[in-house]
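With one protein chain withheld, the remaining protein chains of the complex are depicted in position.
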Amino acid sequence: MKVESRTDLAVELQEEYSEFEGIRMEKREKKENGIRETTIFIDTKEASEKMGKAVGTYITLESPHFLEEDESYFTEMSQYLHEVLDRLIQKEEKVLVVGLGNKEVTPDALGPLVVEHLFITRHLKKESLLQINCEKEVSAIVPGVMAQTGMETQEIIRGVVEQTKPDVVIAIDALAARNSNRLNKTIQISNTGIAPGSGVGNYRQALTKETIGVPVIAIGVPTVISVPAIVNDSMQRIFQILEQVNGNNVLDTFTEEEQLELAKEIVDKDFASMFVTPKNIDEAVRRISFTISEAINQYVDLS
Amino acid sequence: MKVESRTDLAVELQEEYSEFEGIRMEKREKKENGIRETTIFIDTKEASEKMGKAVGTYITLESPHFLEEDESYFTEMSQYLHEVLDRLIQKEEKVLVVGLGNKEVTPDALGPLVVEHLFITRHLKKESLLQINCEKEVSAIVPGVMAQTGMETQEIIRGVVEQTKPDVVIAIDALAARNSNRLNKTIQISNTGIAPGSGVGNYRQALTKETIGVPVIAIGVPTVISVPAIVNDSMQRIFQILEQVNGNNVLDTFTEEEQLELAKEIVDKDFASMFVTPKNIDEAVRRISFTISEAINQYVDLS
Amino acid sequence: MKVESRTDLAVELQEEYSEFEGIRMEKREKKENGIRETTIFIDTKEASEKMGKAVGTYITLESPHFLEEDESYFTEMSQYLHEVLDRLIQKEEKVLVVGLGNKEVTPDALGPLVVEHLFITRHLKKESLLQINCEKEVSAIVPGVMAQTGMETQEIIRGVVEQTKPDVVIAIDALAARNSNRLNKTIQISNTGIAPGSGVGNYRQALTKETIGVPVIAIGVPTVISVPAIVNDSMQRIFQILEQVNGNNVLDTFTEEEQLELAKEIVDKDFASMFVTPKNIDEAVRRISFTISEAINQYVDLS
Partner (left out) sequence: MKVESRTDLAVELQEEYSEFEGIRMEKREKKENGIRETTIFIDTKEASEKMGKAVGTYITLESPHFLEEDESYFTEMSQYLHEVLDRLIQKEEKVLVVGLGNKEVTPDALGPLVVEHLFITRHLKKESLLQINCEKEVSAIVPGVMAQTGMETQEIIRGVVEQTKPDVVIAIDALAARNSNRLNKTIQISNTGIAPGSGVGNYRQALTKETIGVPVIAIGVPTVISVPAIVNDSMQRIFQILEQVNGNNVLDTFTEEEQLELAKEIVDKDFASMFVTPKNIDEAVRRISFTISEAINQYVDLS
C-alpha cells in the first residue's frame, strides 16, 4: 500500500526497506541507560531514490524514558548526543546553528528554543572578550518560516553563510513521525542536511552542502504525526480486524490500484495541512530543546 | 455507530438528534455579511441527557469568511458577538472574564489571549480613576491548567468569585470540533457554563451557576479536532467507498456490536490524548482572540 | 536626607540602621563557593516601624559569581536556597507557590518564570497518580498584576487559599534594589510575607499570615533600581565632589528643609513610575528563575 504516510525518520522507512541493497543498518544499546542507537547508511543512489532520503548517515537515538521526570536522564541523552555530534563533525571550528521552525506553533518551536539556550561565542572570540579557553566559534540564527518572512529558509541561510563563513551548519528541526511511540522520544542526527518538504513548517528547498556551500548536520525530533499517517494506520487496523472476523481480508478483493484510490479518498482534503500532537507538547518540546542545546554547548566547551 | 467522536459544539450534536423532543432550533442569517446564527434550546432534562449537554441556550455564529484577510470582517463578527452577549447578559454590571486553557499550547491559548486584550476596569472604578463613563466593572483571570497549577479550575474560580463577588462570569475556551469545516470559523455562546471534560486542556469539573454561585456565559471556538473524530470520519468514508465498489456495505455483514468493537480497536490508545490542528493555528487563534476581546470591550463601553 | 530611595532589601536598610535596638544581624560565608548569607532579625515593633519592614527573619544570599557562565554555580545557589527553605518551613506538607509579577515585562517576570519550571504534585497526589514517593503537595498560581486582572493579588490568593487549604504559601517576587551591585546577584528570603508596595508590579496589599490565613515565605530578587534611588545616589556623589573641590559641602549652606525641597524637585514626576534595569535582563531573570524553581523542586523531592 502506497498511501502517503509521511515520515521524516529514516528508521521508520527502513522498517519497510530493510532488505534493499545499498542500505546498511547497525544497532547498539547503551545498557546502563537504555538509549538505543540505530545507524542507517544509505550508500547508493538507487537506495536513496527507493527510500526518498539523501545518500548519507542517519543516526537515531531512542529511549522509552526520554520524557520521564527523572532529571538524570536528560543529562545522559545530552551526553550521548554530544558524542554523536563529535563523531560527525570532528575538526570544524566555526559552527552556525540554525533553529528551523515557527516559534509561535508549539510543536514546531523546537529549533528556535534550542537556539535560545545556546552558548554563543563568535562575537566574543572576534573581540577577544572570551575569558575561557574555547576553540569553537558558535553563531546561531532563527530564520522564521516562509509565512512570516516571505523568503525561503535556503535564501536566508545561504546569505548568512556567505557573509559569516562557518565551517559547518547544524540545523535543528521538528519532524513528522508515522508512529506515535516515536513521538518526542527519538532524536535523528544525519550528515545529509535537511531535505525538501521535511518538517512541520513550510520552509522548502534543501539545506545541504550543495545548496549552501558547507556541510549540514541535521538534528531532528518527531513532535507531530501527519493526519494521513494516522488514517493509514487506522485503515490497516480495520482490515486486519475484518479479516479475523470475515476469514478473508476485504482488501484482497481490490486490485492494488483500487486500494490506492481508496486510500486517497479517505484522506479528507481539509486535513491535509493539519498535524496531530500530544497535549503535553509544550513541556515535551521544552525539555527536548534543553537536551539538544546542552549537547551542543558541551561540544563547544570540551573540544 | 457509537465510536467516541467528541465534539463540544451543540450544533454538531444537534445534527444527529434534530428530531428529538425537548430540542428546538432557530436559524437566521445576516445577509449583508454572511454570518449564520443557529440557536439551539435544550429544554428538558431528557433532551439534556440524550445530547450530553446541559439544559440551556446554545448560540452558534458561523462564517466561511471568518479567517479571510479582509480587516472589515473581523469587526462585523465582533459586533454580532457583542449583540449576542447583550441578549444573554443584560443587566449585570460586574463581569469576571475567565481565560481558560494553556497559553503555552497554541490551539489552547485562545482564552489567555482574549484576556490579554481586554479593557479591565474594576480596579479603576474602585479607585475612581476611570475618566470615561463606564458602568461595567470588568475583572479577568487566567487560571492556568491543572498540570501547571495542581488545582482544578473550579477551585480557583470559586475562590476568586467568593472574594470579588462578580454578577456574572464569562468563560472563554478552545473547543474540540468533530468536523474540519467548523474549525476556527465558529463561535459558540451558551448560558450554561462549561461542562466537565470540555475543551482542549485538562481542567475538569464544571464552571456553572451551581458550582461557582453566579451565572456562567461560555464562549467557545473549536480550534482542534480529536483523533477519534478523524478516525471515525475516515472509517465512514472507507465503507461508503467499499459499498460503491462492492455493491454492498461491508459493515452490513457485522452486527452493531461487532461494528462497535471494530471502532474501538482502530483508535490507537496512544492517540487518545492527542489533537489535530491546522498549521496556521497561531494566526487563527490570535485573530479570533481579538474578535472576542473586542466584542467584550464593546459590551463594556456601550452599556 | 529623606529622598524616597526605595529598596525592598532589608540588608540595604540595615546598613543605615545597624545600631538600632531590636535589630540583630548574623553573617556567614560559605567559603568553598563564595555565597554570603546575612540574616537580619527584626525583633520589636519599634524596630519594625523604624525599618519599614515587618517583624520577622530576613535572610539574604549574595554571590558575586551568581551570573557567571559556569554552570556549576547555579547548582550551588539552588542547593543553598533549598537549605534555607528547609530551615524556614520544616513541617508543612501542602505548599502553594505564588508567582507574583507581570510575565510580559522582562524584569518583573521572575515569579511567573519560577512557576513555569516547578514540579507540581497536588493533582497527582489527589488522584494517586504519583509514582515516586513524595510527601509534599505542591500547587502554584500566577495571579497576574492589577492592570491585567482588575483585582488585587491578595483577593485572588485569599480565595485560592480558602478553597485549596495549603499549609504555607511561598511567594516569589522581583524586587527593587537601591544599589546596582546587588542587582540580579542577591536572593532575599523572609518569613514575613510580602509587604504593601513592594516589588516592581502594581499588586498591593500585603500577603501575610494575617491577611490570607497561612504563613507566607517570600523569596525576592532585586531586578530593578528605582529612578529616585539613582538620582539620590547621583546627588550624593555631586556634593561629595563639590566638597573636595570647594573645601566645603554646598549642602551645608542649606537647612535640612531646603535640602529636602531640593531633593523633591530633582525627581522628575515623569520618572516616578519608571525603573532602571540592565540590558542583559532577560538572561539574568531566566537564570535566576531556574535557580529558585530548582531549589523548590529539591525541597519537594527530598523532604
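By written order: A, B and C. Residues from 1 in each chain.
Throughout what follows, a residue touches a chain if its C-beta (ideal position, glycine included) is under 8 Å from a C-beta of that chain, and two chains touch if they have at least 3 such contacts.
Predicted, not measured: the structure shown is a model, and the values here were computed from it.
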Residue touching the undisplayed chain, where the options are A:Ile40, A:Val84, A:Val138 or A:Val216: A:Val138
Touch criterion as defined above, residue of C:Lys31, C:Lys91 or C:Lys279 at the omitted chain: C:Lys279
Interface with the undisplayed chain - residues on chain A: 115-116, 120-124, 137-144, 146-152, 155-156, 158-164
Touching residues (missing chain, whole complex) on chain C: 102, 104-106, 147, 180-181, 183, 200-202, 225, 227, 230-231, 233-235, 237-238, 241-242, 245-246, 250, 253-254, 258, 261-262, 265-268, 270-271, 273-283
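As a convention for this text, only the chains that are shown with their structure count from here on.
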Angle (degrees, nearest 5) of the CA superposition of chain A onto chain C: 180
Interface residue overlap between copies chain B and chain C, same or different (over half shared): same
Between chain A and chain B, centroid-to-centroid distance (C-alpha), Å: 35
Mean-CA-position distance for chain C and chain A (Å): 43
Euclidean distance of C-alpha centroids - chain B vs chain C, Å: 40
Where chain A touches two or more other chains at once, by residue number: none
